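Removed: one protein chain of the complex. Kept in place: all other protein chains.
Presenting chain A:
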Amino acid sequence: MPVTDPSPALQAAVEPDEAALAERFERTVAAEERIEPRDWMPEAYRKTLIRQIAQHAHSEIIGMQPEGNWITRAPSLRRKAILLAKVQDEAGHGLYLYSAAETLGVDRAELLDLLHAGRQKYSSIFNYPTPTWADVGAIGWLVDGAAIVNQVPITRCSYGPYARAMVRICKEESFHQRQGFEILHHLSSGTPEQHAMAQDAVDRWWWPSLMMFGPPDDASPNSARSMAWKIKRFSNDELRQRFVDMAVPQAEALGLTLPDPELRWDAESGHYRFGAIDWTEFHEVLRGNGPCNALRVEHRVRAHEEGAWVREAADAYAAKHAARAGAEVAA
């Protein structure tokens, strides 16, 4: 129940000044406690999170397209069911993440408009095409695999709603990775044509997967601040290395070759060493010149525009019924 407004003098006494708030924020973050939506936070922290969570949410929903491309053509009913469930999960991830972003004072419709206008990004990995069924396997194994490596540390992010969304998401991502591995395993040990299909997909997805961790540390300007705020826990290069160390033995188990002649075990460091990444390609795709950038955004925009009349109808219906309910209460 609202009561009478407190006097300005009383309000000033109740509200601590900004320096005190900032100090409390720093202490909370340093103590590994969570920042919650009602807590004070620096404007730059809020902006960074909105950008990152929105980009993450956009990646989930744009990421539905390359695999969704195979739902109608999945080669067995079991595979069709698994793929449907997987792509549906990604839509669910998008929903959790847009909700997490909304706790920071933006709304989903606004963020979608920015995506559609090309003013917010999504992971560049989804700008590569899926010409064969094996691409569904390669995406599950490598792309969801890389996503797990990227996202597990975010379960400890300083911002509560984002960290909690990530806990739910990571559980599902490990199922995604397993089904991708299983698809490739079946293909690799299947007919010669199936094996070749699997190898071809891995050849095409390996390098773009390594690029998913972002530019090398010395070229990643915003990383240090995100690390200080405990939004980010490990550097891009650390995460990339972790992914390579995980993927190489799995590739061996699959009986598939990773397309990097320089890939070798380094006993001294206890890590796999890998060849140089083609950052020119990365920046080209980022700039919009990947094979599917235009296609992905067009598909999204078309679904959104073709659905406008449906969303309007739902709003109009809700408004009419609220008005009728109000009239009944009044009468």
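The working rule: a residue touches a chain if its C-beta (ideal position, glycine included) is under 8 Å from a C-beta of that chain, and two chains touch if they have at least 3 such contacts; residues count from 1.
Convention: contacts and distances are computed from a predicted model.
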{"item": "Protein that the absent chain corresponds to, by UniProt name, given \"Ring-1,2-phenylacetyl-CoA epoxidase subunit PaaC\", \"Spermidine/putrescine import ATP-binding protein PotA\", \"Ubiquinone/menaquinone biosynthesis C-methyltransferase UbiE\" or \"ATP-dependent DNA helicase RecQ\"", "value": "\"Ring-1,2-phenylacetyl-CoA epoxidase subunit PaaC\""}
{"item": "Sole residue of A:A44, A:A81, A:A117 or A:A219 that reaches the chain not shown, by the stated touch rule", "value": "A:A81"}
{"item": "Contacts of chain A with the absent chain, listed as residue ranges", "value": "61, 64-65, 68, 71-81, 84-85, 87-88, 91-92, 94-95, 98, 133, 183, 186-187, 190-191, 193-194, 299, 302-304, 306-314, 316-317, 320"}
